[in-house]
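Every protein chain but one is kept in place in this view of the complex.
Per-chain residue numbering starts at 1, and chain names A, B and C are given in the order in which the chains are listed.
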Amino acid sequence: MHIPDGYLDLSIAGLFFVLTLAVLGYSIFKLRGAKLTSLFGVLSAAIFAAQMLNWPIPGGTSAHFVGGSLAGILLGPYAGSLAMAIVLTIQTLVFNDGGITAWGANVWNMAIVNVFVGYYIYQTFSKFSRSFSAFLAGWLGITIAAIFAGLEIGLSTSFAYGLSITIPVMGIWHAVLGIIEGIITAGVVSYIATRRADLLEKKEVGKASFVLIAGLIALSPVFAYLAEEVGYSEPLENAAEMLGLEENPIYESIFPDYTIPGLDPYTGTLISGAIGVLIVLLLAYAVKYARSSRKDT
Amino acid sequence: MVHSPLISARGISYVYPDGSMGVQDVSIEIFRGERVGIVGPNGSGKSTLIFLLSGLLKPTKGEVRIFGLTPDKKNFESIRRKIGVVFQNPDDFLFNPTVRDELLYVPRQLEINEEKMRQLLLEYSEMFDLKEILHKPPFRLSGGEKKKVEIASVLIYRPEVIFLDEPTANVDGKTKRMVAEMMRKYEGTVVITSHELEIIKRLCNRVVLMSKGRIVEDTTINTLDERMFEEIGVV
Amino acid sequence: MVHSPLISARGISYVYPDGSMGVQDVSIEIFRGERVGIVGPNGSGKSTLIFLLSGLLKPTKGEVRIFGLTPDKKNFESIRRKIGVVFQNPDDFLFNPTVRDELLYVPRQLEINEEKMRQLLLEYSEMFDLKEILHKPPFRLSGGEKKKVEIASVLIYRPEVIFLDEPTANVDGKTKRMVAEMMRKYEGTVVITSHELEIIKRLCNRVVLMSKGRIVEDTTINTLDERMFEEIGVV
Partner (left out) sequence: MHVVLEKTLKNASSYFQNFFIHDYSSNGAIHLIDARIKLLSTIVFVILAISTFEFDKLSFLLFSLILISAILGLSLKRLFSRVWLFSIFSFLVVSPLLIQDLKYPFLFTLRVTVAIIAVQMLVMSTSFAEICSALRSLKVPEIFIHGLWLAYRYILVVFQDIISILLARESRRVAKGSHADLWRKGGESVGLFFLRSIERAERVQLAMASRGERVIQSKFKFGLLEIIYITLSAFVALWCIVL
């Protein structure tokens, strides 16, 4: 369910960047002074490994083990969301699995919604049965995260499918695949419980924090809807407009007096495009030759 | 103060989290310039003792003092700078993306200048014959190559005290001789464990014999009674 | 057919996925009952050769035949049943939840009856002194204990051919002697690598010398020219 670059409108991508940075910043604030443990490192690595095996699903993005609930249960919601955010960042920056502009939305879905939802489901029901509550956390956590992903791409006009397609596709697929997620989560949690119970100690979260984050999660679809309403889908045009260039296509400003009869706007664009590429070529060679200004180390 | 020990342990025990006994009620003092060989059969607690004496593990009972200090958060870095530990298992030790990064891991933190760093790298990669594998990730090396990288990346920052846990396991004869030679010339304090008694006899002036988590003998190399070794199963 | 080799390799090379050369253009034949010692400096390709000859890795060039067969999916299990491999690094080898499961991993697959199984377990855990750690997970053992568990869990199913990669690294003197004794009595075919030439001289009747991925010498122990060892860096 990693959303790539280009599927989201800039306005929606931007909104989720803001929301994500707020919650992640809050988590980091809560973790101040704490040391990241090896459990943190291994869990990130293991989740990373598990997420590698992914397969495309039609009408959405792709499906795979996510591990958000597991991270929440083992590390607590703050460190858990940090761990997931780190996994997603590595995937973005090393594999380009999930886009750079979609980082906010991806972290929101898999590192915040999934982790917090999974954590609370586990905490609520673990009184009754440890493995059942872990299963439930894994299953519902990923399903809800997928619904959020469906919502984000569905609201985006760049991705031409509407909510009525994206939400059911993402939601239903992940509700089915989520059963596997639930089983793995339950298996690992109960195994750890028998061998290293110290890793499962309860991590307390204050009531106020809970209300705050739960509120943000619940309201985020509304924000997204509003952002799409006020946002514009063609920011480049607006930028060009601001620069006063829209009404004055570039080939005209380059060849103001040079009007060949029959030079239509299309050819004009082609020519200015070619000139642009030529300048890029020259600049790139300049970079290449500037290289010798630096000693190899 | 001349004769205060560099490292001292009084009545320390270490129990692993699963309840296994690592070492039990051990007392030992190590002085500047000593070459201590720790020997004992498998599972007798040698590696555990090294982790304790180097301040990496905290004893579950008793206290270790290093340079007169109890290791804590504040003096942590200064102690680490002075104590180098070569782990028995290089896989537990090597964690950098390439051999080069591994060798320069500590020098980089010490902010040694570029020129000096290049020089160190050259010297040690030549000495340990690592030049052709500098760009490889350490986990893709042969068993002995890993061990060599490990030893080189500790020796490269010349700590005052060096703990070597089985430095010669898996390494070839040439490297063994080279390591022995380096350690003989080393001015600092050296603590070695090994199952090859040759190495211990060649390098150490003091031998500590362990069995079942306890020290059963602690003597100079000259007064060593080798019959005891056989009894315990070291040879 | 009496003199057809058990294992034969003709012109095999192995290049690791990252492009490192493991072994290069190696040909070797191993006959029933031979005791072959493979020696060579670190990174010369001994472990890679063992993986190739035992059929665990497929050469990137050339062909290995084991019992006259090219290893494939169909004969995989039957070959594995007859060939035991002790890895150089026990951490790469041990994966069962406890030492007991580790020892019984193969016997259980062979569906040996309970009584016989108990007996085997008793015999081998006594021989290798593992009784007190039978319930422990292998990753929580000392370096030498791991190696002992590894050797025991291969010897326990008595394969026809045994490959031992550095069986004596990290193990104590008593175990070394015991392993040497067992191997001497073993009726099968044995291939050993070791950096302790003593072991090779004591156990092997044929010595293969490797350097930079190639076999540079293949001779009986009596006609061995030890000067070559020094040249290459083995001793």
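What we mean here is this: contacts are C-beta pairs under 8 Å (C-beta built on N, C-alpha and C of every residue); 3 or more make two chains touch, one makes a residue touch a chain.
Worth saying up front: this structure is predicted, and the values here are computed from it rather than measured.
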| item | value |
| --- | --- |
| Neighbouring displayed chains - absent chain, whole complex | A, B, C |
| Among A:93, A:176 or A:226, the residue in touch with the chain that has been omitted | A:93 |
| Full-complex contact with the absent chain, from B:14, B:93 or B:124 | B:93 |
| Contacts of chain B with the absent chain, listed as residue ranges | 51, 54, 56-57, 76-77, 80-81, 83-85, 87, 89, 91-97, 101, 105-106, 108-109, 135, 137, 139, 153-154 |
| Footprint left on chain C by the chain that the document does not show | 17-18, 54, 56, 73, 76-77, 80-81, 85, 87, 89, 91-97, 105-106, 109-111, 137, 139-140, 153-154, 157 |
| Residues of chain A (touch criterion as defined above) contacting the omitted chain | 4-8, 10, 13, 25, 28, 31-32, 34, 36-42, 44-46, 48-49, 52-53, 56, 58-62, 82-83, 85-87, 89-90, 92-96, 99-101, 158-161, 184, 187-188, 190-192, 195-196, 199, 234-237, 239-240, 243, 245, 250, 269, 272-273, 276-277, 279-281, 283-288, 290-291, 293-294, 296 |
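Assume only the chains that are shown with their structure count from here on.
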| item | value |
| --- | --- |
| Farthest chain relative to chain B (centres taken as mean CA coordinates) | A |
| Intercentroid distance (Cα basis), chain C paired with chain A, Å | 48 |
| Distance from the mean Cα position of chain C to that of chain B, given in whole angstrom | 29 |
| Chain C residues counted as touching two or more neighbouring chains | none |
| Chain C-facing residues of chain B, complex | 16, 18, 20, 40-43, 47, 88-89, 91, 129, 133, 136, 140-145, 147-148, 166, 169-176, 195-197, 229, 233-235 |
